[in-house]
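What follows is an incomplete set of chains from the complex, kept in their original frame.
All chains are identified by letter, namely A, B and C, in their written order; residue positions are counted from 1 within each chain.
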């Protein structure tokens, strides 16, 4: 069976600030500058979720992309969309919501959820010009 | 002299919530749903600023677009970027930061700032699929 | 009250062929070429729906864009998405589904549906490089 990768682009809007509670406010300000604004700022995040597998000979699918969309919406997006990542989302209670850390969280939530397909790749777009790729390593 | 319109696309990231302090919390929740999350959410806003004028026969410009960019950055974007619109921006102290109202604020700030060119059009993109146009009327 | 225009981008996938049943097959072939393939071809259509109105002083909205999305989905998109425009959609039973005619149909369906807001503009993208604008005239 040919083996390929299927990707669905999802999106969510969220507020965040970059802040490490284990260092001082002055240190946060020095490291993160405007991104550490105590009143938060926000983004339209795009998230490309890629799963890899053999093409099923009956369906011609690796994974029905409508089902992939439903899984990601239910397990991930509804917990992030129109939220404040620092205040509303338990995954970031003790984790600074940089694009890098958000990508890792997305991976950890989605990898078991898409089984038996294999989560192959996560790309998180924070802006049209900044994105992070993570493959679970 | 031919007369045309020159546009510069700008962008800023901000947090906001939709909230009208003159009605009850329950009414805000009913009208705005998830957009009224008390902890805020956010967007990557794109803003297309259009100015109209005769083409200057010496420069071939309506308005040097590098100068337009500087004006919009200085007068508008630096007050909005990486901010919480509700908490950090005086223009929204008593104004609900819907896309419509943000567009009107942008117009009022920019119209005098681009003179003697004429501000012709403002398009504010809240997401890749939602935008508002305002022409000062 | 300031008056502005709010736009929501919608999308649908459909098959069609360009064909005028009142002229001969040879004439259809001559006029429409590959676009007249009897077995159909198809497009990912994007549709920008723009409504104009005063900004409501209570909500800060011209029209809640979530409600606009619901109206367009219910009244228009669910009748077009994943359909064959020539065979499945009564609006095109006697009308050639060119981009121009699709735009006019969208207008006629949506204009009464968005009242009391005023439908201001329809932009139908047939491809990333071809689009049609219609304002009801």
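Following the convention adopted for this analysis, a contact is a pair of C-beta atoms (placed from the backbone, for glycine too) under 8 Å apart; a residue touches a chain by one contact, two chains touch by 3 or more.
Small disclaimer: the values here were computed from a predicted structure and weren't measured.
Colleague: To what total copy number does the complex in this file extend, with 3 chains depicted?
Modeller: 6
One rule holds in what follows: only the chains that are shown with their structure count from here on.
Colleague: Give me the step distance from chain A to chain C, shortest route via touching chains only.
Modeller: Each step joins two touching chains, and the minimum needed here is 2.
Colleague: Whole-Å distance, chain A centre to chain C centre, using C-alpha means?
Modeller: 34
Colleague: Quick one: report the Å distance separating chain A from chain B, using the average Cα coordinate of each chain.
Modeller: A distance of 28 Å separates the two centres.
Colleague: Using the touch rule from the top of the page, what residues of chain A touch 2 or more other chains?
Modeller: None at all.
Colleague: Give the list of chain B residues in touch with chain C in this complex.
Modeller: Per the stated touch rule, the residues are 18, 20, 22-23, 31-33, 95-101, 103-104, 128-135, 137.
Colleague: Could you please specify the touching residues of chain B with respect to chain A in the complex?
Modeller: Against chain A, chain B makes touches at 11, 13-16, 34-35, 37, 39-44, 81-84, 87-88, 127-128.
Colleague: Which residues of chain C touch chain B once you look at their complex with the stated criterion?
Modeller: My answer: residues 2-10, 50, 55, 58-62, 64-66.
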